[in-house]
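The complex appears here minus one protein chain, its other protein chains still in place.
On to chain A.
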């Protein structure tokens, strides 16, 4: 595995930059084949390791690595494509017809789709949107508004994304906003390898851009929908609370009625050994009802900031 990824890395670093435009397509095909092989090998590793707990950890690391490589590859491919376009096509700025696109684009509290299109540039390496868009590393985003999470038939989502969908997570302006802000806060272990967009205006802009490609814009509130987003943007002092592990242990006894202490996750996700901050953010997301599960919303609703910190501290130190 190490050899392959070493080779792969050098191909990526070397080919993308040196071969450049002329060999762009060949290089791309080659890389896709590499990627397929890598994906296939990962699947093999996953299969053969299915019942070996210690190897499972390796597989997770490999998946993360693969995901990083995928992103890098996609970025490189995008660069190649952009370069090709720049060379073959005269500099045609796509008709940014702000008036017809969105009447309320002038409202500062609402996103600007033209700016959103630019911000979307960083997503484009994995996601397509618009006419002819297909699934790439990420699913295409046509009709994303109103779509159940993890529900687009042809795409292979992470287990957690599917579970969130089954729990009722639907992509609307507020859930998309929360997801874009911090993907892993909304969907732990999502495959989307993206740190998040911290600037609310960037998110408003991107959502204004994306909403143009959803079939039923009447479902999208016309009033500045991101003016009061339900964010999981936690004040630093909340994240800084040092949890009381004794109290956490008592509170955690309630969790253990359902969640397995040994970390197994049949039907109910594992909650041990989470990074403290992820745990805190996820619990606040339930508390604010951004994450959909009704039992978890109920449990989180009555936990104070200190209690959430206590739970996180306790679970972080369990084996």
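A few points about this structure:
Basically, contacts are C-beta pairs under 8 Å (C-beta built on N, C-alpha and C of every residue); 3 or more make two chains touch, one makes a residue touch a chain; residues count from 1.
The criterion applied here is as follows: contacts and distances are computed from a predicted model.
Hidden chain, UniProt protein name from the list "Molecular chaperone GrpE (Heat shock protein)", "Nitrogenase molybdenum-iron protein beta chain", "Cytochrome c" or "Glutathione S-transferase": "Cytochrome c". Residue-wise, the contact with the chain that is not shown comes from A:166, picked out of A:67, A:122 or A:166. Only one residue from A:62, A:234, A:251 or A:312 touches the chain missing from this view: A:251.
If you put the missing chain back, the residues of chain A touching it would be 148, 151, 163, 165-168, 246-247, 249-251, 253-254, 256-262, 264-268, 294-295, 297-299, 301-302.
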